[in-house]
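One structure follows; several queries about it will come next.
The other protein chains are all here in position, but one chain of the complex has been omitted.
What follows is subunit A.
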């Protein structure tokens, strides 16, 4: 179980802008074990989606490496890269805009099969499409429907069927449920977890919704402005958050329980600063209640403060 399937080493992605380099992903390290779900949480603009795309090589990294099964995929080319594409798939956030409106459900699901010439005959492809539709819970009568005839939940099921079509090992889920209503969201989350059990899938699950990420992930990485600031098992993060940002993030979730009403919560001041040419030191320092002058000068990296619990904060440097 604990075999590393994906390993990300000092991964960086800078986008060139007129004002300077935008540090979207800035020195991220983590690994994902086979069959595990790693959740990535953070606010908009923190680089979560860029990270997901780098791992799949939909973006070219500025520097650093992504190892899949021991091979560095940032250097792959040609047919080797095409092989890799079959192993890794992505489910996109917005089921309303990620499906071609002029293709039917069966065309949409068959597209990855046809592109990779998986089957020789139409019958075989159609049989597989039907099988996939059943797997993701789409009624067979919808096979010739167009996306606009379907609601968000069903469209997202098409997206999942497309991702599953080539029997991938890894699926990057980029906010797969945030555009859906809660009851539909729960149906899709249940489906994703069932599929993981059945096919032994490995997920990189990107979301801003903390309750969703706790529910589905084994481990969680919290991102802030392109950097991973805390990484631990999902139980540990919620029971014992260490980084001041993680703490603030957790206390900001409105809890569906009246007993905590009126309790004073820690409200973060200010907003995320610009990721263009960031200042050295801790990026969270301008909003942090515990920041001292030293926070803006030192270089930080993830440190293991407890077994399996990594934090990047100067306050915890000296300990252990």
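Assume contacts are C-beta pairs under 8 Å (C-beta built on N, C-alpha and C of every residue); 3 or more make two chains touch, one makes a residue touch a chain; residues count from 1.
The criterion applied here is as follows: contacts and distances are computed from a predicted model.
K.L.:
Consult the UniProt record of the chain that does not appear here and report its protein name from "3-oxoacid CoA-transferase subunit A", "Nickel import system ATP-binding protein NikD", "Branched-chain amino acid ABC transporter permease" or "Cation:proton antiporter".
P.N.:
Of the names offered in "3-oxoacid CoA-transferase subunit A", "Nickel import system ATP-binding protein NikD", "Branched-chain amino acid ABC transporter permease" or "Cation:proton antiporter", the absent chain's UniProt record gives "Nickel import system ATP-binding protein NikD".
K.L.:
Of A:164, A:231, A:268 or A:300, which sits in contact with the chain we cannot see?
P.N.:
For the chain that is not drawn, the touching residue is A:268.
K.L.:
Just name the one of A:10, A:72, A:151 or A:304 that touches the chain not displayed here.
P.N.:
Checking each option in A:10, A:72, A:151 or A:304, the one touching the absent chain turns out to be A:151.
K.L.:
For the chain left off this view, which of A:60, A:198 or A:257 is in contact with it?
P.N.:
A:257
K.L.:
Contacts of subunit A with the missing chain: which residues?
P.N.:
Counting only subunit A, the missing chain is touched by 43-44, 151, 153, 181-187, 189-190, 193, 208, 210-212, 214-215, 238, 248-249, 251-258, 260-261, 265, 267-268, 271.
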